[in-house]
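Only a single protein chain was left out; the remaining protein chains are all shown in position.
Chain IDs A and B follow the sequence of writing; residue 1 opens each chain.
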Amino acid sequence: MERRKLKDICLTCISLIALVVLWVIVSNSKPDFFPTPQATWERFLKMAETPISKTTIIGHILISLKRVLTALVLAVASGIGIGLIMGWSKKMNAVLGPILTALRPIPPIAWIPLVILWFGVGEFSKVLLVFIGAFFPVVLNTATGVSMVDPMYLNVGRVYNANTFQMLCHVVMPAALPAIMAGVKIALSSGWMVVVAAEMIASKSGLGFLITRGNESYDVALVLCGMILIGLVGAILSAVFTLMERWLCPWMEKKNG
Amino acid sequence: MKESEKIVSSVQIEEKKRAKEKIQLFLISAASVIVFLGIWEAAVRLSWVNSQFVCSPSEAFMAFVDKLTQPNPDGAVLGVHIWESLKLALIGYVAAAVIGVPLGLLLGYYHTFDKLVNPIFEIIRPIPPIAWIPLSVIWLGIGTTAKCFIIFLAAFVPCVINSYTGVKLTNSVLIDVAKTCGASRWKIFITVCTPSAMPLAFTGIRVALGNAWSTLVAAEMLSATAGLGYMIQQGRALGRSDIIIVGMLTIGVIGAVLTAVLNKLENRVIRWRAK
């Protein structure tokens, strides 16, 4: 067992070293196309000291986070509410279902031109776009989760004369919670993608803007720094979410992988 | 005898009620769509909203008919835009599925391979494909190759991850059954692990399709001279909401059609799965 673990660690190291070596070779042969690790690190340090477009690097991160989280909170709150109504009442599902089904296949990014046409390139537009990206997965997962609650659990509630409110609180909501959380997780990654796209297409701040700025000023190292930061923050967001899920659903078995 | 007749009639009444409810729900749906479109149309016609910002459904329909033959103002007829987008999306997407699924399956099965490739994968995974656009444009120019590469990246990741997980979740009893029958390691991989990973692999392929399609739109909005993403971007530049809306709906409809085709394919491939 011990030897196997050692082997695993070695393999991981080999792969990471190979990645770095590859990076060094590629970047040294074509430095205009791909900055060296050293150049990237230096660019990163410089970025930490000198503000880009009057905002520090922390500022850019916080702006992106603020946009995502604001939109996410709104999308989760309204999405769970509407999804619950749709999953619970066949009539409401009939009312809202067709319109949602028609709008759902439109990728959130395709909303960018219309939203910019309506509301300009301000903060509201970006939050709205992320909202659109996050809303649909939450609504759909909630509605599916609620309509798929095992009838056996509903029967338990009915045998003990639960009223509608008690049924929702004690049975339907907790039973649908894993599905809802899966929806929120999709919403989170989709929202993060949309905010990056929106910032790349029309913005003067945020992590997506860093990439565009790097691109426009032929600063490939900045592009790479931006990408790394986007990946890092995205990974942290998803890790925080996993912790939150565990805290919210203590009854669920721990998932592996 | 009378009793049994009463039972039959009461069951029939119940069934009729259920059928009536179904029709009622359908009517509600239809009414909801009509009301939605009606309010939209009225809002534009009666100038409740600025008609520069949004066209009415009837105008959108006219614009759609118009776009079928009229290349102005964005340079190409709708068919050309669709063809451009579809071509890119399918090349990148099919390549991702063809490479990604087998790779994921192998990663899940061969431990050494897994440990070797996984770290690199974990580093690349959290970066949204859209963030690759500038870099790939620098590398590959603004042509078809760059866009195909981005779409490939977007579709590749879910294909690999889901196939990988599918193999990892193979019931170990089934593997033992194959082992006791004397199957080789490769044979077990082909006859046991691969089929049992198929449902999850298809989930990945489906997610990949959505990713690919939406990344394509982004790529076309950032750098292109044709395609649906380019069309809606031009619509914005020209302040033509009808073009944007036609473009958005086309994107949505094609996405939905592709998903439907994929679902058909999935049912064909995984026939043994219970509904």
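Convention: a contact is a pair of C-beta atoms (placed from the backbone, for glycine too) under 8 Å apart; a residue touches a chain by one contact, two chains touch by 3 or more.
One rule holds in what follows: contacts and distances are computed from a predicted model.
**Student:** There's a gap in the complex where one chain should be. From "ABC transporter ATP-binding protein", "D-proline reductase, PrdA proprotein domain protein", "Carbon-phosphorus lyase complex subunit PhnI" or "Spore coat protein CotJB", what does UniProt name that chain?
**Tutor:** "ABC transporter ATP-binding protein"
**Student:** Among A:Gln166, A:Ser217 or A:Thr242, which one touches the chain that has been omitted from the display?
**Tutor:** Spelled out, the listed residue whose C-beta touches the missing chain is A:Gln166.
**Student:** Which listed residue (A:Phe44, A:Trp118 or A:Tyr153) would be found touching the missing chain in the intact complex?
**Tutor:** A:Tyr153
**Student:** Where the complex has a chain not shown, which of A:Leu74, A:Ala175 or A:Leu232 is the residue touching it?
**Tutor:** A:Ala175
**Student:** Name, in rising order, the residues on chain A that touch the hidden chain in the full complex.
**Tutor:** Spelled out for chain A, the touching residues are 152-153, 155-162, 166, 170-171, 174-175, 177, 249-253.
**Student:** List the chain B residues touching the unshown chain?
**Tutor:** Touching the chain left out of view, chain B contributes residues 3, 6-8, 10-11, 14-15, 18.
By definition in this document, only the chains that are shown with their structure count from here on.
**Student:** Within the complex, which stretch of chain B touches chain A?
**Tutor:** Chain B residues touching chain A: 21, 25-26, 28-29, 32-33, 36, 53-54, 112, 115-120, 123-135, 137-139, 165, 168, 210, 213-215, 217-218, 221-222, 228-229, 232-233, 235-236, 239, 241, 244-245, 247-249, 251-253, 255-256, 259.
**Student:** Name, in rising order, each residue of chain A that touches chain B in their complex.
**Tutor:** 7-8, 11-12, 14-16, 19, 33-34, 90-91, 93-99, 102-114, 116-118, 189, 192-193, 196-197, 200-201, 208, 211-212, 214-215, 220, 223-224, 226-228, 230-232, 234-235, 238, 257
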